[in-house]
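I'd like to ask you about the structure that follows.
Apart from one protein chain that is not included, each protein chain of the complex appears where it belongs.
In order of appearance the chains are A and B, and numbering begins at 1 in each one.
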Amino acid sequence: MIELSITGTNAITFPHLDVWDWRIVIYLFLGGLSAGMLVMCSIANLRIPKQPVEELAQCVRAPFIAFIVLAVGAQFIIFDLGSPFHLYWGYLTFQPLSLMSWGTWGVPAVLFVNALYILAVIPKDQRHRLRFPFIIKISEKLAPKMRLIAKLNFAMGIFLGIYTGVLLSSFSAIPLWNNATLPILFLVSALSSGAAMIVIIAKKAEIKFLFTKIDIWLIVAELVVIALFFYGLYTSTAPYKKAIEPFFSLTDEHFIFTIALIAIFLLLPLALRIKLGELKEFEDGFHGEFTRAQIFRMNFAAILVLTGTLILRAAIVYAGQLTKLSFY
Amino acid sequence: MPRYVMVIDVERCIGCMACVIACKKENNVADGYFRTRVVEEVRGEFPYLRMELRSELCNHCEIAPCIDACPTRASHRAKDGTVQIEKKKCIGCKACILACPYDARYSTPEGVADKCTFCDHRLKEGKKPACVETCLGHSRIFGDLDDPNSEVAQLLKKHDASVRLEFAGTRPRVFYINKKFAGGL
Partner (left out) sequence: MSITRRDFLKIVAVTGGVAVAGTPVVKSVLALGKKPVSLPQYVPTTCEMCFWRCGLIAKVVDGKVVKLDGNPLHPNSRGKLCARGHGGIGLLYDPDRLKTPLINTGSRGEGKFKKASWDEALGYVADKMQKIKEKYGAESIALLTHGTVSTYFIHLLQAFGSSNFAFPSFALCRGARDTAFEITFGEAVGNPERVDIQNSKVVVLIGSHLGENAHNSQCQEFAEAVGKGATIIVVDPRFSTAAGKAKYWLPIKPATDLALLLSWINVIINEGLYDKEYVAKYTVGFNEVASAVKEYTPEWAEKETEIPANLIIETARIMGKNRPHVLIHPGRHTAWYSDNVQRQRAVAILTALLGAYGRPGGIYLNPKKKLEPVFLAEKDYPEHQKTAINKGNYPFAGEEGVTHAIVKTTLTEQPYPIKGWFTTGINIIKAMPNQRDTLKAIQKLELLVAVDMMPYDGVMLADVVLPECTYLERHDDLFTVKERAFGISLRQPVVQPMYDTKPGWWIAKELGKRLGLEDYFPWNTFEDFLKMKCETWGIDYSELTKKGYISFPESEKPYISADNEPKFKTPSGKIELYSKELKEKGFDPVPKYTKHEQPPEGWFRLIYGRSPVHTFSRTTNNPSLWELMEENTAWVNAKVAKRTGLKNGEYIVLVNQDGVKSNKVRIKITERIRPDCIYLVHGFSSTSKLLRKAYLRGADDQQLITKYDIDPIAGTVGMRVNFVKIAKEA
């Protein structure tokens, strides 16, 4: 029996870390969502144009919503800061080893490129809605460079998707996060949630169907990567084995993480199942209209995916802070 | 430039906790927050028991994960080699608290990160850190490792020393010498 009695502990680090909470979870979720949406939009513009995709390419709503989502997400992390008025110091330097620094510069950069993309992609007949003449002028100048901006946007989306994962994996003191699988997991999860979001906001049923198909691959990838994530930690050393215990615990205090894991492995496959079901119906190719029920099922599957992504982020952020490198 | 290290002679610590509170008073640490602590670890079964009293604090690591994590250079290495926080630059993102494997940091009520400074304001006056000064057991010993005549250099020459979480690769500057017991770190 080891008896431990410690005089002089801080509540933020003992008995376990209690540093980042729902604000960061929402930031990571919205950041990932925005990243996924940007990537999806950009792909649409970089593919050889096909009928439904052309229409997407001219759809401004997706990148616009991605912009709002990321801007709102950034508010949450600023809300989490203890001294937000000192934030300008982050812009007087760049710390290549600090993921927070990458985020400080990166998020505004993503927003900027996203704004350019919106201006480049906005259809001619909608341009007048930009109101301000000099913005309209910029939009006119950018439109011909759309493919280039789309490539930039794509890169920014990938960056944002990976960055949210590397932010967590950079902490060597937190065994659950400190592995190479986490950034991949967050990227795949971000892309999946991006595709799901586009399914929900798309007005045209064909777009919904297209991204439902795309999301199938991403969900499969996500489930595989989650499994690899846990397996990789299980086969690592003691603190890492301990870090995944909350997800497999049957005791009261950590049971919620087991439930979270079960939820993820219920929601995502269920969404998958629904999507595959849809797919089967149109094996022979797409003809005509979708029924309301079919549209509802596609939206529902997308919501399941989004929920699953949110639960995943929350579980990883909270469970990570339960286990440290030291044994107490 | 000096290479400040702390050597903790574990068997001499008698668990008086004077260091925990002296540090707070010297550095005006807010109620409920601590920059150093004493861990009392007892192992075994009655009546075969072993006890270790171990004080823990910021190790001012030579490869400091907290410095790497800081986006504004608030956490930085000072000229004397110690790890310090420039509060005016701290945005309170708490990345450094997550980065530290030693639970050395905390977030003050004012919203900035804080930790042991090796009492650099005292070092400048040629004094020892407050915890070292008041240690009843003469268990905390502080000095310049680059000075071969210093007590720390002599102790590290004569005794095996270990550091906390060596595998974390941070190269701490706080060394524990334990001439009688093994393990417990």
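Please note the rule applied: a residue touches a chain if its C-beta (ideal position, glycine included) is under 8 Å from a C-beta of that chain, and two chains touch if they have at least 3 such contacts.
Every value quoted in this text rests on a predicted model; they were computed, and no experiment measured them.
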Absent-chain contact - pick from A:8, A:90 or A:239: A:8
Where the missing chain touches subunit A, by residue: 1, 3, 7-8
Subunit B, residues in touch with the chain not shown (by the definition above): 9, 11-18, 20-22, 24-26, 28, 31-32, 40, 42, 44-47, 49-53, 130, 133-139
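Criterion: only the chains that are shown with their structure count from here on.
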Centroid distance [mean C-alpha coordinates] between subunit B and subunit A, Å: 39
Complex contact set, residues of subunit B against subunit A: 17, 20, 32-34, 36-45, 65, 68-74, 88-95, 97-103, 105-108, 110-113, 164-165, 168-169
List of subunit A residues in touch with subunit B within their complex: 1-14, 17, 19-20, 77, 80-84, 86-87, 89-90, 92-93, 95, 97-101, 103-104, 170-174, 321, 324-326, 328
